[in-house]
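Below you'll find the structure, written out as structure tokens, and then a few comments.
Here's a slice of the assembly, chains where they normally sit.
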């Protein structure tokens, strides 16, 4: 046991010295393994913690903010929504199907471990250049994996987002989000309590899966990525489904004191965190752990990342009730230890004490880095631009990878199971899922525009929050809270750390202004291949609530409606897709985010929807105003005639924020109301007919627009 | 109508089905755990959708061997009504209560979208509240819905009028494009010779509420409730 | 003893997976590959020590569960025993 070995475990010299101080002796192999995973970036947040602390996490409706397995907010009628987003980037690069599948499985467990029945899954995906042959294989595996797991467990996948960019070539991002519902008064936490209480293991057996997955997720890929492959975990969604039902059945009794899933770093992190949070000690007898393989060492069992397992502290005497439930569901069940008053974790295996570590210093003396930051270089200035050709540019834009129809993807996800999906993928700016047996509904979305964040981390991250808030608002729902999934490169590089710090500041600013706190999240660093980082990608998962699902508004316009632009004429082309796809430039500053205007415009839209006069609503985002109109028409299968308007590219394709397009029966009335509220508004035109007639008189048939829009994914994937 | 919904491990559309049945009949169905064998008093047994046993091996194969299937077989022999939807249909063909097999979708991909179905006959307890030839919409969500049977079986099904639903275009025409999973003769649902057992792939139970996009599935349950009214 | 049960679709049953794999192989430059059939294989650890008993057990498992004889045929091999 020495420094060299510690280094192989991912502990640097300083960290290893700290281990020696805490232990007062040379640690055993298993002990070193425990330190290494608990102090890995993935588990300890050593590079990000100082920044995450600055996020706003409070609101009257927040029941549990960050620090639990998932965030919990009150949604009314005595209910709580529990949600979180988590990354599975590195595993998805190594084995796209299993990486994505186990990502979904992991986030589901974070949510049902708190007592919630999972009711919706979403995801946020980033892939490399579509022209790169590897991209197709990764897209295929990730989409199949998400569907394969989510469809089988019976949780509808209702939304998500996908971008393509060469910066993700060697490092795709797979962020999965789960939302669950529980009675607000019956939330289960992970802090262990009650000295002597039994510690119980349930779920699948332990194998040698994913050993050192947590440390792998904390290191960038070099050319040796291949050799890291044996750690691949395989998901078993069937067992997960049984685990959900069995845990919820047990949660209906009073048997549970504390419960936590075994996620990254498996038995180690779950036992250390549960005991640590409860201020107690824990003693584990590994001989009792259900095992799939023979001859596993204590080290292997403590670090295994076998999926579909949970750790539960039971009330004394509750073993019988619990065992009966898990046996009914044909899941493994074993009492593997008990709580102690020693404040230490003691691990026994085959008559030997393999680990004996004081828990307080393991947590308190975990490394915490204030890594140096450097500002991002300013974006390239915008060069000379071609004139906009509205019809041609629109057809090209709706066909581009970042705007093309995602139907090929969501057609592989069961979005209706559960019988509560009011707005399926593609039907509204946020998915709408009704709460079983109530009128109440949730509005759910994931958002981030990484090219904005790369150009200006603070503004770009604020934009991501604003867009999530706007997407929820556009359905008529009230935004409540977010979960954030911070995907960045190597934090030891000052520019990357600067991106991270800037993004946190931007999120914080937007959350405060919009009353939209962060209640959970996840950090994924070292997303680099061969030294080149991904675009900074702080993915935001937003949750809102609608008192009556029947009030939800989608984005599909119907014939005979007035189209009204709210929020002011767009003009900002910096970092727009038009600039990239039509002018061939990734340049300029991202659109400024005026959060006061955002809030004013959004509150107005929400009030109009509540008043009942809005038939459809869509925010102006990627691609700008004309793309937003095109999407509303395609979704509603109607054409439109647009009236006189400026012909500048900035007006039709600028990506200014805080703007919405509404389809209403009476445009004049809406204009008057907007004027009264001091909100800029403009009548754009009227829906109807077979095509989109532009102010210059050109008409694009709906069929042309649709075939352009729907071509990309099938062409990429089915060739 | 006293309905029971059979729950195998991995079934996941049992609540959707319960909602649809209760909406139509005003009576909450009984949930039947797969180890139960006493189905006394039930008029209708429903095997809902999902992934029984993870759909490992073959969809429905392991559930078809479950103890409750013997009781379901006895119920069917007594002339009782059985409805199998999606995984339920797969279980019915695996247990040979209905002929044929459900193979992997021709595209080899999971298909989750609305499809259009043509009601091939309206003189059954399942379809009594539809018109013959009516085109209805229903969500589908399956990876293995590609109906297969040998030609003799298919000819018999057609000849005896046991095809209940077919995948069609919105105008009611049978087209290859509308038959997304590649089913033989565009078959989406079939009946037993006594027309008391129906198996179908799409999910009428997920379209019984205007809020969720339509009510095209409701007449199936309302028809059953009317036919089986106690 | 170890038994290996191989399950293939019967001739005449559509094999979309085999077909798709054939096409994918052609795309990958294996232009000369003809028909491809995809099937399943199960390795079973059996308690039986007698090859005949083991074969009987495996065949009965195949008939009851591992194969759907409406569409599939199966073949049983017992490790170490000659194929009959």
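Here the chain labels run A, B and C in written order, and each chain numbers its own residues starting at 1.
Heads up, the rule we're going with is that a residue touches a chain if its C-beta (ideal position, glycine included) is under 8 Å from a C-beta of that chain, and two chains touch if they have at least 3 such contacts.
Note that this is a predicted model, so its numbers are computed, not measured.
Only one copy of each distinct protein chain is displayed here, while the full complex in this structure file has the stoichiometry A x1, B x1, C x2.
Heads up, the rule we're going with is that only the chains that are shown with their structure count from here on.
Separating the centre of chain A from that of chain C, both taken as means of CA atoms, is a distance of 41 Å.
Separating the centre of chain A from that of chain B, both taken as means of CA atoms, is a distance of 35 Å.
For chain B in complex with chain A, the touching residues are 9-10, 12-13, 15-16, 19-20, 49-51, 53-56, 109-113, 139, 141, 143, 203, 205-206, 209, 211-213.
Residues 12-14, 16-17, 20, 64-66, 68, 70-71 of chain C touch chain B in their complex.
Residues 144, 147-148, 151-154, 236-239, 241-242, 329-330, 410-422, 424, 434, 436, 549-550 of chain A are the ones that touch chain B when the two sit in their complex.
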